[in-house]
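Structure incoming, see below.
With one protein chain held back, the other chains of the complex are shown just where they sit.
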Amino acid sequence: MKVKLLFFAGLREQLGTAGEEIELPAAVNTVAALRTHLLGRGERWQSALGEARLVRTAVNQDMVQSTARIKAGDEVAFFPPVTGG
Amino acid sequence: MKVKLLFFAGLREQLGTAGEEIELPAAVNTVAALRTHLLGRGERWQSALGEARLVRTAVNQDMVQSTARIKAGDEVAFFPPVTGG
Amino acid sequence: MKVSVQTADFDLSSEVKALAEKNTNIGAVASFVGVVREVAMTLEHYPAMTEAAIRKIVEEAKSRWEVMDCTVIHRYGELQPSDQIVLVAVASAHRGDAFAACEFIMDYLKTRAPFWKKEHRAEGARWVEARASDDDAAERWAGKVG
Partner (left out) sequence: MKVSVQTADFDLSSEVKALAEKNTNIGAVASFVGVVREVAMTLEHYPAMTEAAIRKIVEEAKSRWEVMDCTVIHRYGELQPSDQIVLVAVASAHRGDAFAACEFIMDYLKTRAPFWKKEHRAEGARWVEARASDDDAAERWAGKVG
């Protein structure tokens, strides 16, 4: 299935991309599974999204836990803890 | 001893005066005693300052309890509970 | 600290900007504006006492929270519906301190500052009565350390 990935702030800079369309295996259907899937892309991804990093996620512009499901057509955003206000 | 009396808001209107200089017997040396002393002036004073009325007092521009002492030259103000803000 | 008891209106933006520009460590300004509701009113006060009473309340707030600066303006005289009555603005490095000190000052103003409101209603003028809830609001700070 296809989902849209977005990256913000420090994560965007570290990964060198603001986002992409990605084709996922059917089994990659939670936020946690997607994050693990992305770690397979190599060192840059591991250092940005590895377990040691505090990463927040939104699915379709809603902040969610890592157990949240994802489905075809979703917009999934990864970002550092927010620092507005 | 001489003290200066002041009355504010509803009390001022009820008593028909904003204040006066008053000569007190030496025994009248607390706020409570002064209030009782003023009740002796008759009905208007009783209805304005009687026990049933919530009255606040300041001595020399400081809010005080009724047990506070007063001495010659003090400015003693009586007023209803405040309603600013 | 700026404390002013005045008949003139005030401008919230200018007051808050004046606070924020004084010190580059200020990151938070909490403020409160009290507004006249439906009924025109006259606000009386006790001129010799008012400003000192307000300064005492602000000093108490400063002893409890990290307050970098503070402005309190309270109007008196004739006020119309939707006129501003009172401004309390507190600047701090931290928003928690700014909020707490601002609310504390307002609660104490309501019970300690010598102001009295007389409402001018169609059926006649009448002095506003103090509310027990204002005493309660002020008293809940008594046991607290900031």
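Which chain is which? They are A, B and C, in the order written, and residues in each are numbered from 1.
In this text, contacts are C-beta pairs under 8 Å (C-beta built on N, C-alpha and C of every residue); 3 or more make two chains touch, one makes a residue touch a chain.
Note that the structure is predicted; figures quoted are calculated from it, not measured.
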item	value
Visible contact partners (per top-of-document touch definition) of the missing chain	A, C
Residue numbers in chain A that touch the chain omitted from display	6, 8-10, 54, 58, 61-63, 75, 77, 79-85
For chain C, residues in touch with the removed chain	11-14, 16, 20-21, 24-38, 81-82, 84, 95-96, 98-99, 102-103, 106, 137
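Definition applied: only the chains that are shown with their structure count from here on.
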item	value
Graph class of chain-chain contacts, one of line, ring, star, complete, other	other
Inter-chain centre distance, chain B versus chain C - centres from mean C-alpha coordinates, in Å	26
Euclidean distance of C-alpha centroids - chain A vs chain B, Å	72
Where chain C touches two or more other chains, by residue	none
Contacts with 2+ other chains: residues of chain A	none
